[in-house]
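Down below is the structure, laid out as structure tokens.
Missing here is one protein chain; the remaining ones are kept as they sit in the complex.
Let's turn to subunit A:
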Amino acid sequence: MASETLVHSADPVDQHLVTVLQGKFEVAPEDIRPAATLEDLGLDSLAAVELYVTLQEQWQVPLDDSEANIGLTVQQVRDTVHRLRADSAGQGGTA
């Protein structure tokens, strides 16, 4: 794989994703690359939903776990979290 692992990313969403995948789901850090699917990381269908529930809780964003599936890439998951965070920040308004 040409893509870099997310392990050294400074982005807080990336960092949290790495922490959850490495800690709770016991994924080897070198495997956590943007192009990897959740299935590549050893998650099954229930684990994919569990990942979404865990991220929902952490970021307080309305991540729709009915869309969680093992074909999603790490890139897609982080993009979705980023988008929802931006949306909720926008809704909350900045003074």
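Rule of thumb we're sticking to: contacts are C-beta pairs under 8 Å (C-beta built on N, C-alpha and C of every residue); 3 or more make two chains touch, one makes a residue touch a chain; residues count from 1.
Note that in this section contacts and distances are computed from a predicted model.
Q: Out of "Response regulator", "3-oxoacyl-ACP synthase", "Signal recognition particle receptor subunit beta, a GTPase" or "Amino acid/amide ABC transporter ATP-binding protein 1, HAAT family", what name does the UniProt record list for the absent chain?
A: Checked against "Response regulator", "3-oxoacyl-ACP synthase", "Signal recognition particle receptor subunit beta, a GTPase" or "Amino acid/amide ABC transporter ATP-binding protein 1, HAAT family": the hidden chain maps to "3-oxoacyl-ACP synthase".
Q: Using the touch rule from the top, list residues of subunit A that touch the missing partner.
A: So the residues of subunit A touching the unseen chain are 24-26, 46-47, 49-50, 53, 56-57, 65.
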